[in-house]
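Quick one: structure below, then a few questions.
All protein chains of the complex are present and in place, except for one that has been dropped.
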Amino acid sequence: MTVASIIALTVLLLAVTVLALVLRPGRASTLEFYLAGRRVGVATNACAICGDYFSAASFLGVAAAVYVSGLDGIWYATGFAAGFVPVLLFVAAPLRRFGEFSIPDFLGRRLGSGRIRLIAVCVVQLIILSYLVPQAVGSGITWELLVGEGVLGLTPYATGVVLSTVAITALVVLGGMRGTTWTQAVQFLLLLAAFIWLTVVVLGSGFSYPDAVAELDSEPLANPAFAGGEWGLATESNRLDTAEPATFGEPGGRYGPFGQLTLMVTLVMGTAGLPHIMNRYFTSPTGTAARMTTVWVLGFAGLFYTLAVLLGTASRSLIAKSVESHPWLAELTVDGVLRVPEHAPLVLGRIFGGEAGLGFIAIGALIAVMSTIAGLLLASAASWGHDVYERHINPSASQRQAVWAGRGAVIVVAVFSAALALGLRPDSLTALFPSIVATMVTWAFALAGSALAPVFMLAIWWRGTTSRGAGAGMITGAVTAIGMFTSATLTGDNGVGEVLLAPTIVAAPLATLVTVVVSLCTPTPKDVDRMWLRLHGTAADRRAARLARLTIAGVGGVKGVKEDRSER
Amino acid sequence: MRDTGAPSPLNDDDGQWAAVIGDDYDMPADVDASFRTVRKVAVGHFAVFLCVVVGVPVLTLTVDWWSGGRLIGGMSPSFVMAAFGLYVFFFALAAAAATLSNGVEERMLGAQEREPVDESDDS
Partner (left out) sequence: MSRGSLPLAGAMILAWGLVYLVTQRVPDPPLEVGVTMLIGVALTVALTIGYPSALRGPRKPRPPRQPGRHGRTIAAVGRSMPLRSGLTTEAAERAVALLHPLLGGDAVAITDQERVLAFVGPGSDHHTVGDAPQTESASRVLARGKTSVVRSKAKLGCPEQDCPLRSAVLAPLSIGKRVVGTLKVYRLDEVPPPRELVEGLAGILSLHLELAELDRERKLAVDARLDALRAQINPHFLFNTLNTIASKARTDPEEARRLLLRLSDFFRYAVRQDGQLVEFGQEYYFVRTYVSLEQARYGDRLNVRYDIDPQVLTANVPVLTVQPLVENAVKHGIADKVDGGTVLLKARVDPLTRTTSIRVADDGVGISQEVLDRLTTRDGAANGGVGLSNISQRLEVLYGERYRLDIQSNDGGGTVVELQIPLR
């Protein structure tokens, strides 16, 4: 590890520590367990959303996808970032202004129906599970690769799953949203710091991005494959033009003519339906702030993914050159190409930072997993504790009881997902690792984009939406998405399978159509105007802004508010 | 309960405080108007977004230069777009849309920034 990279690392870690101290929260109460008291600043909230959003799929997966398929691998990152554009345009501000606890609660209130709330809870739980399980699997595999030892007689894989689940569950149960808002923000800053450090040392070593692309482009793209009992490099076939081999800098390495489009649609639509991301919006102080938060998120995401793509390219180019000087690479690579592409950022960290560098990046990966799990568990808790327990099982519950119900739900969901992850343990670990994590995350996006997002946007922007319409739409979207996905596993991922694997492009329009048709056939609720005042009016925003100004105006005012709160 | 605290601006002039709060009220027709204007902004920006996002794959399939040409070193226009361009575009689009929507709501709902009330009392 060179002096320069030590200095860079130290400076970055110091910066993160300072930022963490600046963002440190105060005390929390009931409303704040789920929603951080709705007083979270724009930048902090943006960081927290990024922490929630950037899972292992973003931290390791994007660089790995670029490493494997070159240009076509970038589209994952683009889709993840693009997803926030519709969120900003259509969802952020009205969602915050309506101001409920969670997506099911929002739909239930907006459409005036308890049944729609329960349907939404089911969909939300499905999405959370399909997002949660791959994260647990990922952390199990990371533990297995990095530590390789189990404790208490468990296998290394099971140790990873159990340990990460227990740690995060404890954090969520004790901390609540306010606690996690802060930790999520700090965790994101750490992730970003890891990438910035890696980029700085890579560029400092004389790496030229454009030249590397040119160099990689000069020969066909080949990746390790296990064939005939031994490892060898196999050239990737070009899915756009079968006559030519695929290359790093040109399309065709991963997607056929429509694959890229269907993936984009899935990721773009999906983000607006992710419960743990949408719940974050309820913590913004105003609708206007929710909008600005999204702008910040897009800025952060753009920076993060630009670096991820650069690092993917760098590892493709540099690892092959480093095999001779770093003998430990031999067992990880085949002719200079990594067997497990997810190792790319980790290996890069070790090449440039020694064991410390590897540790830093590995911690980054684990943090990415943990912060996402925390966000998901919290969303699940809000959904069970608030939407089911408080609204349906025990409407007269005290706030204390509701919070405990939520905590109980967190534990149950965590145990359930850990059990699923243990059961799903891939047999041939190396061959399945990239696909199972990425695929299951895509599945969560597809489900969110097909079942939740269309109904969500219609409920916000179309007065005529009725609860029956929304229910029919959600069920249609979910069933179509699940059906297409199941049939995709049977057909494989070529041709039609490309569309089946990313079902949003079919399921979302279908769900929209069903919602509209059924809504037109049922009577519109009468108090839509009142709903509209809450959804699209800024009266509450203006009041909040004035309150904030008054609070800032005099220290006495601040004191008054705090005392007022502590008495409650 | 409030009186236990030290005298604060919140408690001092309760009358004016209430008057200020009461003014934060939207008329349904006004909300409907700003709703439709904001919807115009959102749909307009979304159309641009869609054109670009769909345009990139379409260019890949139709124009050879898009993936065959070289802009910087070995990077084709398609690569540059995917690696940097789109993120910059998303951010610019988001910033523009957010600023415009916030501006629209500020102008179409609530009072225009009002001068302090006591100014007219003095004169």
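Which chain is which? They are A and B, in the order written, and residues in each are numbered from 1.
Keep in mind that, in the parts below, contacts are C-beta pairs under 8 Å (C-beta built on N, C-alpha and C of every residue); 3 or more make two chains touch, one makes a residue touch a chain.
Keep in mind the model is a prediction, meaning the values are calculated, not measured.
For the chain that is not shown, the touched chains among those present are B, taking the whole complex. Within chain B, the residues in touch with the undisplayed chain are 19, 22-23, 25, 27, 29-30, 32-33, 36-37, 40-41, 65, 69, 100, 103-104, 107-108, 111-112, 114, 120.
Please note the rule applied: only the chains that are shown with their structure count from here on.
One simple way to say how far apart two chains are is to compare their mean CA positions; for chain A and chain B this gives 23 Å. By the touch criterion given at the top, residues 71, 74-75, 78, 81-82, 84-86, 88-90, 93, 208-217, 240, 249-251, 257, 260-261, 264, 268, 288, 291-292, 294-295, 298-299, 301-303, 305-306, 309-310, 461, 529, 532-533, 536-540, 542-543, 546, 550, 553-554, 556-557, 559-561, 563-564, 567 of chain A touch chain B in their complex.
Chain contact summary for the complex, chain B toward chain A: residues 1-2, 4-11, 20-21, 24-26, 28, 30-32, 34-35, 38-39, 42, 45-46, 49, 53-54, 57, 60-61, 67-68, 70, 72-76, 78-79, 82-84, 86-88, 90-91, 93-95, 97-98, 101-102, 105-106, 109-110.
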